[in-house]
Structures are given as C-alpha cells and as structure tokens.
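Some chains omitted; the rest stay in position.
Chains here go by letter, A and B, matching the order in which they are written, and residues are numbered from 1 within each.
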C-alpha cells in the first residue's frame, strides 16, 4: 500500500522549532504519513517565491500528495485557510494567493475553507495556525477524512501574481521571476513562446537583453559555452533562463527579481 | 503498527557529514525507525538554545518518541550520557543540562547512564560519541530493548538554565531567552503570569519595556497592528513575545538574548 505523502513549503527556516512542530503534529495524528520537506527557506512572508517553488516542483510528486504551504503574513487574522482538491493533488494554504501559479495549471475539483475545529489542535493559538490548524488538517486528510468534512465550499478570488510575458511581433518581453542558488536568472517567458519567433528565423539569431547587456548564446545546456560565459536556454522548469557556466549570472549581471528581459531576432 | 520515531536536535549543521552519519547509524540498526530532524542548526555548543528548541517542540511529537539531543561540548570527557524515560517520551543526551526545561515539565520515571558498550558501535571514537554511542543507543531503544539494559540508574544534578521571571506587585520582570528567525523576541515570562496583573486592571493598560522603549499594544496576533508596528502577545510557546508585524522586532529594537523585559500597568 502506498503511504500518504505530505509535502511542506514554509518560510519558517530550520533554526527554530517551527518546522519541527509541524512534523511532530502530523506524525502524532498520522504516524504513517510520509513528510517531505520541499523547503522551509522561503524568505519571510514572500508569497511570490513560495508560489514559484511550489509550481516548479509539485508535478514531480506522487498523485494525491497533500501540499502544505505556509507563508502566512496574515496569521490569526480573518483570512481563510483553504483546502483545494484538484484532479491530482491536495493543497492546504492561507488564502493569500500563494497557490496562484499552481491553480492556474491544475483542474480544480473543490475549493473549501477549513473551518471544522474538530480537526484542529485542542488549544489553538492565533500566532501559529500552521501548527494548530493547517498541519492537523493535512494529517487528518492523509488518514482519509473526506474533504467535505473540513468546511464549506468557497469561491476564493484567484489572485494572479505578476504579469505574463508578452509577444510583440518579433520580440518577447518578460522579467526575472526567480534567481536560484547557482545565480541563474529564471524569467516568466515560457520556452515554448520562442516557437512563434523561431518559425521565422534561425535560433542563432536570437538575442536576449538583460541588465544592459546582449547575450547571443542560445544553447541547450550550460556546458555549451566556455566557463564563466553567459548564455540563455530553456531551463528545467520550462522558462527562459539566463546562466553563466559554472558561475553566477546574477553576480555578473547585477540583475534582480523584477528586472526586464527582452528577446528579439537580430535583423543583420 | 506505529513506527518508532527518533527526533534529532544537534549543533552539527547540515554542511558536513555529522548529521548524516547519525541517520545512517540509526537506519543500519533499525531500518524501520522514522527519523525527524528538529534542527541541526543550534549554534555550536549552545546548550541553552538547544534546551529551548526541544522544550518548544517536543510535546507535539508522538508518544514514545525518542529525542536525541546532541550539543556536547564535553564530548569524550567523563561527562555521562543520559537516557531519561518519562511518562510520555525518551530522551538521550549528554549530562550537561540540555534537558533541563523539558525535565522540569515531564514526569520522570527513570534516569540512567548509558554505559553498556554492547549498544555502541564496535569502534568508538572519543570525538564523535553522537555517532558512536548515542545514535546506536537510540536505535536499539527504538527496537524495543528495555531501558534497564543500557546502564545503571543515576541521579543527575538538575541544572537550571537561567532565572525565572519574577512578579513584584504590579510588575513582572524577565528577559529575552530566544530570538526566532522572524526576529520575534521570546521572553521567559509565561503568558499566564499576566493573570495576576490582569485581575486588577484592563489589558489595554499593560506596558512592556524593552531596549529603552515602551510598547503598549498587547494583542492576540501579529495582524492586529499596522505593518512594521511593534506589539507584544502571548506567543505560540506560551511565553510573552515582542514582535513587529511583517518585520523584525529584533532589528528594530537592537535587543539581544539576555536583555531585560519588564511588564507593568500604566497608572495614568
């Protein structure tokens, strides 16, 4: 029999007792649950980053995995706690938009507010609802409690975090949405959107503009250029990514999240 | 059947092979043990921090969890290795006071020194007794070996780490015992101790003094004030905590562990 998986994304860090308390609570309620840490190192209160990390990893997890996403600047306020069931997965998170990227892509079956205090710890604090409400709800769900018992269906606003990239004639405009630990700049430009340009031309003519520089090496992998050289490619999440072989593009280019990226076709 | 849980707190960090070696040893001896990392990021040799993190998280773990707490400046010396059985849990740690907070709260059944080398690795070093003695002992214990086989009963001194907060008339005096990753200042003042003041007055009149500042917002949760504003509340561990909404109270106040906190009633 397959064990139930619960995957965690939080901004709790790993220095304190926060993430450990979640794991304790889950194991107390369902000792057979398999807990996987996605990351606890989301910058404090950074909903956009949590969104992107969830989006980049969730589809590699087993079907029916329960994702517990706790980046919750509104903890203790009247913001709702959501339980979303999609065709493939479950998501539990505060209703602050942290599931936006994922819910754009998944087929939503139900979206509920978790209100049934039968699934909360007996003494719930207002400062750590991750431990006192969300983790126990995830654990009970993993034991087979049906979604409907957790609370009523709600129609949350779907937030969209940030703008999409735009194709304007022979040019695509986007921006940096994430910088990874290697210093690769991940943009919001889907790799596929280059096809609209590609038909008209040859990939060697693509030029990417970022941080005042032009990059002309559009490659398949990092090893296709010399060490330290800048390149761009379709990264492992499917977006256009600017990198530097065995070095940090972020440091070289002094670019930050939000900075503009433009791809065009060199007319010469 | 419930798997046995072993929860780890160390100052080993996660960069090296130390924490991994513990997990390897445990899995070699008991492949069915479920290992949960509480944290490996206790500052080197910092017994007080380890104590507090254990205290803040242990009661959320399954009954009979074995807590392996390795912050051990005296490794290889004559300090004892303890195995403590309480009504609900087991604790294995060097006899240096790192279990003080927890043992004040738990009902101790037996306290033993682990001496039986049958439960150690065959080649024990004097520099890594966590790997060579404590982890194997925890793993054997998780397989059902009775406590009595590990060594004789000992009467360890109960250290007490630091002073308790004091109530003097209409005033409570304590200090900062922990600063979490969000910059919240956790004090040694139990939330309940405010009841002795509260009877006489109204919570809006409470004033907290710390780092030369007066804070007057005594709230239920972080979201009750404006972003960046300072407040105090009863935190998730049950102690009075000074926070700043979506910001770091520690940075704002330049306060450090050990600094004095005073709560009194505004007489005006």
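Basically, contacts are C-beta pairs under 8 Å (C-beta built on N, C-alpha and C of every residue); 3 or more make two chains touch, one makes a residue touch a chain.
Keep in mind that this is a model prediction, so the values were computed, not measured.
**Student:** How many copies of this one chain make up the entire complex, given that 2 are placed?
**Tutor:** Copies in the complete complex: 3.
Everything that follows uses one rule, which is that only the chains that are shown with their structure count from here on.
**Student:** Quick check: in the complex, which residue numbers of chain B touch chain A?
**Tutor:** Residue positions touching the partner: 2-3, 5, 7, 14, 34, 36-41, 52-53, 56-58, 60-63, 65, 180-182, 220-224, 233-237, 241, 246.
**Student:** If you look only at chain A, which of its residues touch chain B in the complex?
**Tutor:** 12-18, 20-21, 23-25, 27-28, 31-32, 35, 44-45, 73-77, 125-128, 131-132
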